[in-house]
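The complex appears here without one of its protein chains, the remainder shown in place.
The letters A and B name the chains in turn, as written, and every chain counts its residues from 1.
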Amino acid sequence: MSVASVSSSGEEMLLNMGPQHPSTHGVLRFILRTDGEVISAVEPDIGFLHRSIEKIAEIVTFEQFMPYTDRVDYLAAMNANHAWARAVEEIAHIEVPRRAQVIRVITDELNRIISHLLGGVGALAMDLGAVTPFLHAIRERETVNDIIESLCGARLTYNYVRIGGVWYDLPRNFADRTLEFLDHFEPALDEFDRLAGQNKIFKERLAGVGVVSAKDAIAHGLVGPNLRASGVKYDLRRNMPYSIYPELEFDIPVGQGILGTVGDCYDRYWVRIQEMRESVKILRQAFKMLPDDKTIKAKLPSVLKPPAGEIYVAVEAPRGEMGWYLVTNGGPKAHRGRVRTGSYAAMSAIRFISRGLMIADLVACIAAFDTIAPEVDR
Amino acid sequence: MQEFAEKLYAPGGALEGAHPWLISVAVMLGGCLIVFLFAAHIAGIYSWFERRFAGRIQSRVGPNRVGPQGFAQWAVDGLKTFQKEDLIPEGADSALFKLAPYVAFAGMFCVFAALPFSSSWVIADFNVAMVYIFAVASVEAIGILLAGWASNSKWSFYGGMRSAAQIISYEIPVGIATLAMVIAAGSLSLQEIVRDQGVNPLDWNLFYSPFAAVAFLCFFTGAIAEINRAPFDLPEAESELVAGFATEYSGLRFLFFFFAEWANIYVISAIATCVFFGGWQVPGLPTERLIQFGAPITYGFLTLTMLGAGAMGWWIAAARDDKGLRGGTGNSVAATIISLALGWGPAITAGVLLWAALMFGVPPGIQKFMANVVQMLCLFAKAHILVVLVIQLRWTLPRLRIDQLMMLCWKYLTPAAFIAVLGNAFWMTYVAPDSIFQKLVRLALFAGFVTLLVIFAMRVARNLRQTRSAVDLKLNV
Partner (left out) sequence: MTSDEIIARLTQKFGAEKIQRVKPEGVPQPVAIVAADTLRAAVKYLQEDPELDCGYLATICASDFLPEEKKTKSADGQEKIEKIPGRMEVAYHFGSYAKNHRVNLKVVIPSRENPTVPSIYSLNPAADWFEREQFDLLGIQFDGHPDLRRLLMPEDWQGYPMRKDYQQAPEWRGIPTSRENSHDLFLKRLAAEEAEEAAEEKLS
């Protein structure tokens, strides 16, 4: 990475943050030009976690690629699985059984909760110096990990969704266990919010920091909670509905500028907290919609060969729109797959937002945008 | 200490005729050694206590493997850190880099010299103790600044600069808030300030006037900032500056920084106790009464030591045979030695001493000694409550940003401290010490303080209950 774009002069100093730094959430590097504590330019240097997932998509078949999608976003592997499955189903015209649809929504929302807990609000609190809320978030996440482990045997990279359905049916007691967790989780989330979000210092640290207007958010391609925090009410689950989302009742929280400015870091925190509450609502409804029909996977040809063409299909992942631009050539493998992730856009936007912030604010900003390195580099 | 030395070389003393200067130095060095050991243990034990306490706050366990409840963890950690390679980064200013941790440590340690542990235990009873304490406490800033500069790392440099800015700024509200109490006590000597407060909790400086309470808030907040503890731990700021000034340190030098940090928690709590909470004054028991009770105190102390040390020895021996320390022969031998040194040895000694005390009576010197021990424990207990508060703050609050930190200092704490000084000065001039009004104010402030404590305790208890229910969620997975 050339440092030409951030060369320093006079009083200013170049500061190399990362690739090994406690708050870069993975292996990321920032080259900062600072004057004392104030940052005048940021150049993110990405690619340390580049695993060529898009290249791999070209050399394995559609079904074989599923485990790799886990690694695109390992905090929300279910949603990443779902994105890939949906892209292939859409172009190959595969009808997914209803039970699988409902299960996908259940796993998606569980995954959304734990992703927000760890990446969205827990790590944010920790980067602000409050370790306790982070560990409380981890405590809740462990329970969901246990639940998902009982479903697919994995705790991080699930590889659970299949093209045309899901891998296994829900295990016994799954619904009871999850609902028991939800009953426990709602007050626990309130407690978390009291401990972190209602804290005076926490609010002061985030209020008015890293403000992104709705116009800028669209222009920089921010998606998901980051976009909604800026006041744009857009959620793929509602606006371009897929799976059983049209039948579910839930709100889409939008940043309200609780601490003065719409689109600051506190709004991002707040939107994520509200989204977890909405996810709980969705889960409660989804369990009621589970059909008795036990079919969980559509009948597929032994070799899946979608027609040649191209398509862009996206789902709402915890870090926003996760979409695949899929180019097929009529064969069993994708000709080209390109994944669009939320962290990538947020990371590229951080350059513009962080001018004039302090080092401590940049750390808060990275965490509040919920950027994780594997999604940026893929 | 000086008095003790004088007694030694005075006519009729134990070392009559020896060179007075030599005796003084020897006595002082001896005192320093004792305080050093005391500080080392305090720092270590608080590091263990903090980790266990934080574990409780965060719904986890914390260190619990070495010793009962993990109590020996700090000793093992110290030994481990001691063995680590001492790295000096390339391009670092080697001499300053090596010096820095000791400078930081010296700043903390020198404060102990003026800290009155009991009615007669104080290394140096300066008449300008408060000035001295503020002078030497800032030496720590130099140590950290040196560490930041000498490390040849920009992160360290940031840590050092932040620390310098922070410590220098916060010295002002802290110093001025203390001045408010110095005015009230009429002395700069810490021992005098403690003596002035008397045995009745109502006589504590904290309840002297409403301004004293303001002064306490300024002092305590500022002191936490001065020792770089969360929420003011910007110089380390592990999520921002990696580890701040300590980034490049390892091994023993790193240990010295954190030794200083944990000992500092005790130091500020002890100073706050001395200035505001009556220091070593045991509520309801003046020094003379304590000396009168010397004999029963001795019996009780020896019995407790015997039982405690015996239990420790038994535990270590059991652990050696049972689970924790099982392994090679080396471990087994080490466990035997540790159990003898920490457990059986002291237990037997205490038993023999108890027998001797019961048979032959307790000599008056020992009675006076035991009275001092009780006063020291009282200071320790009072300071401990503040230490718990400091630890709780650290594990609850996020960190401030540097501009917010400065704003808090210059916009709020400094003016408040000045108001406290002026208020106390007026109070002293216009409110007679024995007037009914003064007594009523003391009573009201005391009642308010107790109410606050009770509310605080209730909230902590409630949160603990809630956390327990949250932790105890056991799904049938």
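The working rule: a contact is a pair of C-beta atoms (placed from the backbone, for glycine too) under 8 Å apart; a residue touches a chain by one contact, two chains touch by 3 or more.
Bear in mind the structure is a predicted one, so any value in this text is a computation, not a measurement.
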Contact set (omitted chain vs shown chains) is A
Which of A:30, A:62, A:245 or A:344 touches the missing chain? It is A:344
Touching residue (missing chain; options A:54, A:109 or A:375) | A:54
In terms of residues, what is the contact footprint of the unshown chain on chain A?
-> 1-2, 5, 46-47, 50, 52, 54-55, 90-91, 93, 218-221, 227, 232, 234, 239-240, 306-312, 314, 321, 323, 325, 327, 335-336, 338, 340, 344-345, 347-348, 352, 377
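The working rule: only the chains that are shown with their structure count from here on.
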Whole-Å separation of chain centres (CA-atom averages), chain A against chain B = 45
Within their complex, state which residues of chain A touch chain B.
-> 13, 15-16, 21-23, 37, 125-132, 135-136, 139, 143, 146-147, 149-150, 173, 176-177, 180-181, 184, 188, 191, 195-196, 199, 201-202, 204-205, 358-361, 363
Counting only contacts in the complex, chain B reaches chain A at residues 54, 57-60, 154, 158, 230-231, 233-234, 237-242, 395-404, 466, 470-471, 473, 475-477
